[in-house]
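Apart from one protein chain that is not included, each protein chain of the complex appears where it belongs.
Chains here go by letter, A and B, matching the order in which they are written, and residues are numbered from 1 within each.
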């Protein structure tokens, strides 16, 4: 990954404003929509079984996030994922809280086995739980380190022939063979709810305009990390970080990317 | 519309704090409630079929927004709209994403035909889709211009004998005969999710204290536009614009209205 290719993707994203269809959790819907608008995409949230397939039909990417799942929402997710696969648009999957309850772990596995996504993004223990059901996640926060999850990420990427992102102090992005690392970001970001979900949504936005999923996911994670650093430098705490982060997604330019990308 | 009548309405709103009952979408609930509190109203969100009629019974206005609709919520909306009609309080309707899926377009038509609202507020393509099912909305963002929607707005206002608001760079407010235009606002507002929904909720607040719907809706749109301009002048991006906008709804005074109203 280099600064030039990230900047090219970002320019394309802003020029084309791809429609990103999200079936996501109640906690982050507002921030997710705002992050997608700020980066240049056009977000839509829709979960009714009567409309998800039609909405996928006009979308350029589908983002699935199980953060506040229940039976009805899972059914809608399955419908939407199948429609996205049939249409050939990228599917990004966020297994929020996999490993915290069997319900979450099993739901993820069933959805993934039914329709393999283009990218899976989670924290270390979520990714590990998708490979090994004995892994315990502490709520929605990771209880494992990124390096411990590296083997799980590789296995998962190979199992579903997809790209896997393990976010953490250093983000790992792998297709099961190649590995990218993003070292951008700031510790205060872990004190803002749903920034992992925002990263997932941004992967959807980049994947909508870049068919190379490893590259798209890496660009999205670097964008999050760089804007997080810029935001943290101005923030007095997690709430002001959240605000500055969205503002920086909107104003991010080539100079900042070149200067900060690690 | 003149600055004096807007200021009078705003003072009345702050003095009486009307209860505004919202059945709205998950993305904007928090911002909608905060905007209503900031402008001086008292918001309540309730969607259980067991309570919506009773909640309407203590409310001064009802706001219906289909942004994240499903079957259960639609049933609650129909119940609440009928109760509001029977009680004689204003009903404000926001057809979020009409034209994006048949489900949204048909749901809007069924709800409107069952109970005509006092005001319908949407962007250009949403308003056009309610008249002509062949109009395609791109997700929840308008794909048509305000001027192109003017004929549709007039037809829609006549069909339901209501006021129709088409928001855009210039807002049109019409009862099918008279037309008001509001030229306030700022382009950055389109990068904040749900500001259209906020406008709809403010229409509910003004309609709660002003029985002349054309005037109430015009005052609400002007309030949004003026506060949006004030906020944009301070904002570094869409998230800080959102924050400043709510703050300005709270502190808006006669001087700013007189100076900025266009």
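By our rule, a residue touches a chain if its C-beta (ideal position, glycine included) is under 8 Å from a C-beta of that chain, and two chains touch if they have at least 3 such contacts.
Keep in mind it's a predicted model, so treat the numbers as computed, not measured.
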| item | value |
| --- | --- |
| Residue of B:7, B:26, B:103 or B:160 in touch with the missing chain, whole complex considered | B:26 |
| From A:158, A:191 or A:212, residue that would touch the chain that is not displayed | A:191 |
| Touch with the omitted chain, as defined above, among A:30, A:154, A:184 or A:215 | A:30 |
| Touch residues of chain B, complete complex, unshown partner | 19, 21, 26, 29-30, 33-34, 37-38, 42-51, 54-55, 58-59, 72, 242-251 |
| Missing-partner contacts on chain A, residue numbers | 25-28, 30-31, 67-71, 97, 100-104, 136, 138-141, 191-194, 235-240, 242-243 |
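Everything below uses one rule, namely that only the chains that are shown with their structure count from here on.
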| item | value |
| --- | --- |
| Magnitude of the superposing rotation for chain A and chain B (Cα, nearest 5°) | 120 |
| Centre-to-centre distance between chain B and chain A (centres being mean Cα positions), rounded to whole Å | 32 |
